[in-house]
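Shown here: the complex without one of its protein chains, the others still in place.
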Amino acid sequence: MNLLAPQAALAAGVLGALGLGLARRPSALAARLLALAAPLAALFLLRSAVPGVFGPLVGVDLKGLCWQLVIFAGALPLAFLSSGDDVEAALFLGSVLGMSLLAVAGNLIMLFVGLEFMSLPAYLLVARAGEGDSRLRLEAAVKYFFAGALGGALFLLGLALYYADTRSFGPAMGPLGPQGQAGAALMAAGALFKIGAVPLHWWLPDVYSAAAPEVAGFLATSMKAAAVLFLMRVVSLAPDAVFIRALPGLGALTALVGAFFALRQQRLQRLLAYLSLSHAGLLVIGVGAWAVLGKAQAASAALLFYLGADALMSNGSFAFLKASGAVTRADLRGYAASAPGLAAAFAVLLFALAGIPPTGGFVAELLIFWQAVHAQLAVPIVLGAIAALVSLGYCLSLLRDLYFEEAGSAAPAAPEGCAASGSRVVVLVCAAGTLALVLAPLFLRGLAGSVWR
Amino acid sequence: MIGIAVPLAAKLLFLAPVAAILFAFFVVRPLKPEWTHWPILLSCAIVTASSFYLAARVLGLFGIAGGSFDKDVLHWAAAGKWAVDFGLRVDGPGAAVLAMVSLVGSLIHVYAAAYMKGDPGFSRFFLVFHLFFLAMIGLLTANNYVQLYLFWELVGLASYLLVGYWFHKESARRAALQAFMTNRVGDFGFMLALFFILSTFNVAHFNVIYVKLALTQQQGGIPVLLPAIGALLIWAACAKSAQFPLYFWLPDAMEGPTPTSALMHAATMVTAGVFLLVRSWPLISAVPYLPPVVAGIGAFTAIFSAIIASTKKDLKRILAYSTVSHLGIMMMALGLNQVALAIFHLVVHGFFKAVLFLCAGNVGHAIHKPTANVDEVGGWRKAMPWTYACFLIAALSLAGVYPFGGFFSKDAILDAAWENGGLIRWFSLLISFGSAFYIFRMLFLTFHGSRPEQQGLKAHPHEAGAAFVAPVFVIALGAAGIGFAAPYVQELVLAGWRGLPTSVAAVSGVLNLAGSPLIPKLDWHGQFGLSGLMAALGFGLSYYLTMVDASWDWRWRRNHPRLEAVFESDFGWKPFVALLAGAVGAFARFCGRVLDKRWWDGAVEGSAGAAHGASEALAGYSAGRLNDYLWWMAAGAALLLGGALR
Amino acid sequence: MSELTLLWVLPLGGAVACLVAGRFGRAAARTCALIFGAAYFVVSLAALMPFVATRGVGLDAVGGAPLAFGVSYLLAADGLSLSLILLTAFLNLVCVISSWENDVPAGYWANFLALASALTGVFLARDLFLFYMFWEATLIPMFFIIGLWGSANRRHAAVKFFLFTFAGSVFMLLALIALVVAKHGQTGTWTWDLAGLQGAPVGAAGPWIFLGLLLGFGVKIPVVPLHTWLPDAHTEAPAAGSVMLAGVMLKMGLYGLIRIALPLFPVYAQTWAPVLAGLAAVNAVYGALCAMAQTDLKRLVAYSSIAHLGFCLLGILSGAAQGVAGGSLQMINHGITTGALFLMVGFLYERSHKRGLADFGELANTAPWLSFFFGFAMFASIGLPGLNGFVGEFMCLSGISHSPIPMLDVPFFAVAGVLGVTLAAAYMLPAYQAVFWAPKGPESVSEHVFDLTFRERSILWALCGLMLWIGLAPSGWLDLLEPSVRGLVR
Amino acid sequence: MTSAVWAVTGVLFAAGLAMVVLRRQLLAMLLGVELMLAAVNVALVHHAGLFSDAQAMAAVAIVIAIAAAEAVVGLSLILRVLRAGRGVDAGGLSELRG
Partner (left out) sequence: MTLWAVILAGAVAAAFAGVMLFSRSLYVSAVCLLVVLLQTGLIFLLRGAALLGFLQVMVYAGAVMVLVVVTIMATGGEPEAGFARFADFSFPRWLAFAGLAAAACEVALTLYLGGASSAPVSPADPAMAAGFSTALFSSYALATEAVTLLLFLAALAVLPDKEAA
C-alpha cells in the first residue's frame, strides 16, 4: 500500500477539510494548515514510494513518481499562500489529489478519472479563490469549465474508439487500426487542451489572467506538469499513432502564438499567462522529441527538469504580482527603486523565464532544445528559437519598466499583511531556487550515470 | 646582417632627439615653456655633427674608417616564419641627404627659435618640429620598407600638426586635413606595395630584396607582382613629393609657419618620395616601362607647376609651386635612370629652397604676417639688404646660373634629358625657361618694383635682426657653394652603394651607376647653351613684365578674370579633386545616414515593430467569446483526427 | 580553489562585496570596487607571468569529472586567454578609476565586477556549456549598465543590445547542441568538452552548425550586416560601459571564432573563408564610410570599432602566421585604443552632456591635455606606425595578402583593407578638428569642458603608454599570443 | 450492429458537440456536454458486451457519475453567473480577451 501513500495523505487532507466544513465556524487557520500539511506529507511519503502495480488502475513508474514530486512542489506556494477557507483547502487538495491519481494511473479509465478529478475542483477554485471582484474569475471559471468539459468529452470519445479497436484500456498490443488512430488522436486532443496547445489554448490566458495569482501559478505549474504527463501517457499507448508526428509542429505553433500574443499585453498577469503558454509550446516540442527518440529517459528527464524549473519560475513570477500589487505594466515603472530586493528577485525570474543564463530557466530550455535537436526537429527548433527571442523581447521590456523608468504618478500601494509578506517569501525563495538550479549539472551528477549516458 | 657594430654617431642620431623631446616635454614645458628650444637646439647640434661624421665615414674622409653599414638592431614583430626587424642603414644616398637635412634643418631650427618667439604655441611648435626632424632622420636611415613606412607616416603626422598649427584659421585646418588625406591616399599605394613586397620577397630589407631581385633577374624574369609594386611605390611618391596628380596639397600646406614650409614642405619632407624611389629604384627600373612613366610624371609636373607658379601672387605659394616643379625635375632625373643626379639635386634644392622660404618669411615678418602677397610688398631691397642678398643667391641657384649650386644639379639633369632625346628634351628647355621666369618675377616684384598697385611703400620694412638673417645667410652660402661638392656627392652615392658587400653586385648591375655624369658638360653648342639661353629669356621676360611694363600683371588679371580663374584653379584640377572628395563624402553620408541608419537599422528596428504589429493584428482573433474557443477546440480536434486518418 | 577558478570568482565575489558594502554608503562601495578591481588585476597579471617566461607556450588547466548532462567544469588558459583577461582586468580597473568621482550606487560597481567575471569565464571556459553560460551572462550586467547609467536613449539601446546579441547567440546555442549531438552519435557519450568535440561527424548538418556559430560570433564582432546594435549600444552606454563594451565584449566574438568555430571546422574555415573575408573587408570599408557620416562623436568611434574589427577578422581568417597573430594582437590593441577614445568621449560628455561634433570647439586651447591624449589615441586608432594600431592592422593585412588559403590571396582583400586604413583618417581627423581646433559655434559648450584632472591623466598615461609600447616593441606581445593561435595557421 | 451503435454514438455526439459549440445559452451548452458523454457511453456499453469486458462496464458507471459531478459544477457556475447579473448568454462572457 506504500504505492498510494501520497494519495492517501492527500485524500485524508480532502476529507479533513470537508470535515472541517461541518463545524459551525470552520477555523481558517486549521484549513490553511491542512492545505499546507497534506502536500508536505505527500512529498514526504513520496520518498518511500517505489514503482509498482496495483490492480488494473494503478501503475506507479519512475516517471509517475518524479512527476508527483514536481506536482507537489509546484503546489506548495499555493498551499503556503492560500488565504482561503476550508472549502478552498478542500478544492485545492482535491485538485492535487486528482493530479497525483493521474500520475499513478495504470489505465485509461483511471487517467480519465484523474483528469476530471483534478479539473473539477480547479474550476471551482478559479471561481472562488482570491480577493476582490469575482466577475472576471467567474467568467474565467465558466470558460474553463466548458472548455474542460468539451476536452473531457473528446478524450472520452477517443477512449471509446481506441478501446473498440484495441480492446484494451492500456497500451496497444499491435498496430492501430483507423479507429484506434482516431481514438488516439482524440485523446491527444484532450491532453493538448489541458496543456493549452494551439488551437485548443484559448481558455488558458483567460483563466490564468483572471484567477488569483497564486492559483494561476498553481495551474501553470502543477496542472501543466500533470497535463504533460497526461500527454506522455497517451503517446505511450501506441507508438505508431500518427498524431505524434504533429506534436513538434503544434508545440512550435503554440510557442509562437504565446510569444506573439504576450507582446501586446499591458496587464501583467495576462502577459505571464501567455508566457506560460509559450513555455507550454516548448514542452509539447519536448514531448514530440521524447516520442521521436523512442521515449528516451534523457528526454523525459529534460521535460521533468523543465517542469521543475517552471515550478519555480512561474510560481515565483505569479507570486510577485501578489507581493507587489502591480497590475499593469505601468505599475512596474520604477519599482526597483522602491523595492530593490523584490525587484531583483523578479528580474532573476524574468531572465529565467526568457531562458537566459545563469538561471535554471536556461538549463531547462537548453535541455528541451537539446532533445529537439537530437530528434532532428529542425523547423520546430527554429520556430521555437524565434519564440524564445520574442519572449525575451517582452521580458526585457518588463525589466526596462522595472529598472530604467521613473515611477509614474499612481504607483500601486504595496499590499500589506500576512499574505503579501508570504508571497514575498515565495518570490525570494523561487528566485533563489531558480538561480541555484543553474548548478543542476553539479547536483544532478548522480543522475548523469543513469539518465544521461 | 653585417657584423659591424653600430657606431655611436648613428645611435646619437636617435638618442639625442628622443632625449631632447622627452626632456623638453616633461621637464621644460611644464616649468618654462619658452625655453623649450634649448634642449632641442642642442640635439640639433649633436645630430648635425653625427651625420657629418657618418657621411665622412661612408666616404672614408679624414681617416674615418668604417664605410656604409646596414644592421638590424630590434626584433620588431614576428609570427611564425614572418618577421620584420628594424635596423639602421647608413649608406651613400642616405648619408648625403642626411647631411643636408641635418645642416639645413638645424639652421632652420635656429631661425625658428627667433621667428616663433612669443607665439603662444611656441613650445608645441618646437616639440613637433623636432619630432619631424627625428622622423626624417629615421626615414633616411631605415634599412627596410616597413621601417621606412613608419617614419614616412610620422613625417606626415608632423606635417599635419604643423600645417594646422594655427588651427583657429579655417584655411589652416583645411590645408592640414588635405595634406594628411592626400598623403594617406598615397600611403594607400605604399602600404599595398609593402604587402606585395612582403609576399613576393618574404622580407622588407632593402639589401636582401636587391639580392633576391638580382638573382631572379639572372634567371631571366621578374616577380609577377613587381610592376604593381613599382607602380604603387611611384603613386606613394607622387603623394609625398607632390607630383601630379597628387601635388595639390603642397601649395595649400603653406598655411603652416614659415619655418615649417622651409624645412618640411621645401627642403626635406617632400623629398622623401624621391628618396623612396631612390631606395626602390632597383625594383622600379627592373620593369622596363616604369622609368619612362616616372620621367613623364616628373617632366609634366615640373612644367605644369612652373606655369602656375608664374601666375601666383602669394610669395609662399610661388615658392610652393616652385618646389613642386623642382621635385618634378628630380623625378625626371630618376626616370632617366640618373639616380645620383636626383639625389644631388635633392640636396642642392634643399639649400636654395630653404633660403627662399626663409627670405619670404622675413618679408612676411616685416609686415607682421605669416606670408606676404606681392601686392603688399615691393622695392624692399634697400630696406632688407641681407634678405635681398640671400634671396638673390638662391634665385640664381634655382635658375641654374653658374657657379651657383643649381647649375650643377639642375642643368646636369636637363643635360641628361637632352641626351635622352625625344619629347623630354624639349620639356627640359621649357623647364629652364619657366624656372627663371617665375623666380625672377618674384624677385623683381618683391625687392625691386614699386608700382602704384603695390602697397609696400606704405609699410616700413626692416630687417628683423641677426637671428633672422644669420641662419639664412649660412644656408645661402651653402646654396652658392654646394655645386662644388658635386664630386663628393657622387663619390658618396657610389661609395655608399659599394660599401655594402652583400648587395654591391646586385646594385651595380641593376643601377648601372657608373655611366652617370654628375657634372654637366660645359657644352655650349648643345643643351647647355640652349638651356642657358632659355633661362636668360625667362629672366628677360620677367624683367620686361615687372620692371618695364610694370603694371602688366595687374592689367591682365583685370582684363581676363576668367583666365585668372583658370590659373587659380590649377587648370581645373583642384575643382576636379574637390569634386572627387565631395563624391566620396556624399557616398559616405549615404552609407552612414541612409543605407545604415534609415534602411538597414530601420529594417532591424522595424522587425521589432512588425512583431508588435503582428501581435496587435492577432489580438483581433481573440474576442473573448466562449463559443469561439470551443469551436477552435473542435476544429483542432478535427484536424488531429483528420491527420490521424490520413 | 585553483588559480583559474579564482580568476573569475574573485570579481564575482567583488560584485557581491560591493553590494554588501553599499549598505554602508556609496564611498564604501567604490572603495570595495577599487580593492577588488586591483586584486583582480594583480591576480590576472600573476597568472600571465608564467606564460611570459615560456613565451606563451603551455596551458594552465582545471579539469573536473563530467557532471550531469555531459557537462564538466573545464577551465584552461593560454597566452591568448590570459592576455584578454589581463585586458579585461586592466580596463575594469580603468573603468573603476575613471568613474571614481561619479556619484553612483553600489550596483554600478557590482555590475562592472560581475561583467569582468563573466568575461573572464568566457575566456577561460573549455567546456562549451560553461562557455555559453558565461557568454550570455555577460549580457546581463551590460544591460543594466547601459539601461541604468546610460544617456538619453539608454532604455531603448539596452533592450536592443540585449535582444540583438541574443538573437545571434540563440542560434549559436543550437549549433553547439547539434555539435554535441553529432559527437554523441559517434561515440555514444555526451560531452561538451571543446577538445572532446573535435572531429565530430556533423554530416549534412555541418554547414548549418557552422553558420549558427558564425551568427553567434558574428553578431558580437560585429560583422557587417549584423552590426546595427553596436552604434546604439556604444553611444548610449556610460563612458566606462562603452570602454568595456568595445574594449572586451567585442573580442568575445573573435575569441569564439579563434577558439571554437575555426578549429572545430577547419574545412569550412577554408572553404567559407572568401565569403567571410569579403564580409570582413566590407566591415573595414563600410564601417569607415559610415563613421565619416556621423555627427556624434561617440557614434563615430563606435563605427570605427566596426571598421577595426574588420581588420582583425581579415587577419584571423587569413591562415597566415602573421595574420592570425596580428589579428589576436589587434584585439588587444583595439581594446586599449578604442577604450581610451570612449573614455575621453565620456569625459567630454560628463563635463558638458553633449557629444556632437558641433557642440565643441577650440578645446585644444582650453583643454590641452585632453586634446593631446585624444590626438594620441586617435592616431593610434587610425594606424599611425609606431603606435599599436599599426602593428595589428599591418600584420592582419600582410597576412591576408599572403594567405595560403585558396581564393584569399587575391589582392582584393588587401586592397579593401588598405582602403579602410586610408579612410580611417577621413573620419577621425575632421572630427578631431571640429572638436579641438575649430572655433566655437553658437551652441558650443566648450566652456564647461575643463581639462583633465590628475586622476584622469594618470589613466590615460597608462593607456597611451601601452599604445606606444605595443607599437614600438610588439614582439613580446606577439610571442605571448602566437603559440595560442598557431593552430589556425595553414 | 456495431455500425448501428457507432452511428447512434456519432450522431448523438455530433449533436452534443454542435450544441456546445453553437448554442448561445450556457444551459443549452451544458446539456450538450451531457449529451456527448451519454453518446460515448452507448459505444462503450456495446463494446463491453462485444468483448465481454466488465472493465468497460465499470468505466461507463464511472463516466455516468463523473458526468453528474460535472453537471453539478456546471450548473452551480451558471447560477453564479446569473446571480452576478451577467445573464445566461455565453456571448456576455467576453470581458477577458486580447
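Here are some notes:
By letter and in written order, the chains are A, B, C and D; residue numbering begins at 1 in each of them.
By our rule, a residue touches a chain if its C-beta (ideal position, glycine included) is under 8 Å from a C-beta of that chain, and two chains touch if they have at least 3 such contacts.
All figures in this text were calculated on a predicted structure; none of them were measured in a lab.
Note that the absent chain touches A, B, D when the full complex is taken as a whole. Touching residues on subunit B toward the chain that is not drawn are 620-621, 623, 625-628, 631, 634-635, 637-638, 641-642, 645.
Although one chain is not displayed, its contacts with subunit A can still be listed: residues 4, 11, 14-15, 18, 21, 55-58, 84-85, 87-88, 90-91, 94, 97-98, 101, 109-110, 113-114, 116-117, 120-121, 124, 128, 134, 161, 164-165, 177-180, 182. Taking the whole complex into account, subunit D touches the unshown chain at residues 1-19, 21-25, 27-28, 30-31, 34-35, 38-39, 41-42, 45-46, 48-55, 57-58, 60-62, 64-73, 75-79, 82, 88, 90-91.
The rule is simple: only the chains that are shown with their structure count from here on.
Chain centres here are Cα means. That of subunit A falls 26 Å from that of subunit D. Within subunit D, residues 17, 20-21, 29, 90, 93, 95-98 each touch two or more of the remaining chains.
Residues of subunit C found to touch two or more other chains are 163. Against subunit B, the residues of subunit A that register as touching in their complex are 142-143, 146-147, 150-151, 154, 178, 181-182, 184-186, 188-189, 192-193, 197-200, 202-203, 205-206, 241-243, 245-246, 257, 260-264, 390, 393. Note for the complex: subunit C touches subunit A at residues 66-71, 129, 132-134, 136-137, 139-140, 143-144, 147-148, 154-155, 158-159, 162-163, 166-167, 170-171, 173-174, 177-178, 180-181, 184, 188-190.
Looking at the complex, you find that subunit A touches subunit D at residues 56, 107, 109, 112-113, 116, 120, 123-124, 127, 134-136, 138-143, 145-146, 149-150, 152-153, 156-157, 159-161, 163-164, 167, 169, 205-206, 209-210, 264-265, 270.
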